[in-house]
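Just passing along the structure, written as structure tokens.
One protein chain omitted, others in place.
Here is subunit A:
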Amino acid sequence: MEVVQIQRNLVDYTKSLFMEGFLDGQFLQLQQLQDESNPDFVAEVVSLFFDDSQKLLNELTIALDQPIVDFKKVDAHVHQLKGSSSSIGAQKVKNACIAFRNFCEVQNIEGCLTCLQQVKLEYYLAKNKFETLFRLEQQIVASGGSIPMIEMGF
């Protein structure tokens, strides 16, 4: 496939992620921070996010499985996840965390369990989307092309 075509695919794909609400403006901030001295910055941070989030999701599963649930602990984990997803622009994950925290506050276990499922779902979807994005970028770079900057009207 022509580099130009892959570049076009990348731009269209990225735009769709914004349109569908998977990404918000904070992701653009991350991209703008990337430069020649640190060309893998976005991929590195997103990768850290995946690892960190996976741990948090595991902790949450365990915490909610206890006979007596420590809601403070659960809330602390969700707060972390909300923070990191917000910092990288993973909007749907962030929003799922906000809903989750509301149920923690009122100590509603059923609500929390449902929210955990929702957060996990959004996390896996986001992971999938990011992986596709980075794969497209890698294809472009491997073909000698440069990553196009996305112009969004924010």
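Basically, a residue touches a chain if its C-beta (ideal position, glycine included) is under 8 Å from a C-beta of that chain, and two chains touch if they have at least 3 such contacts; residues count from 1.
The rule we apply is simple: contacts and distances are computed from a predicted model.
One chain of the assembly is not displayed; among "Calcium and integrin binding family member 3", "Dedicator of cytokinesis protein 3-like", "Bridging integrator 3" or "Two-component response regulator ARR16", its UniProt protein name is "Two-component response regulator ARR16". Only one residue from A:Val4, A:Met19, A:Leu33 or A:Ile62 touches the chain missing from this view: A:Leu33.
Contact residues of subunit A toward the unshown chain are 26, 29-30, 32-33, 35-38, 41, 44-45, 48-49, 52, 76, 79-80, 82-84, 86-89.
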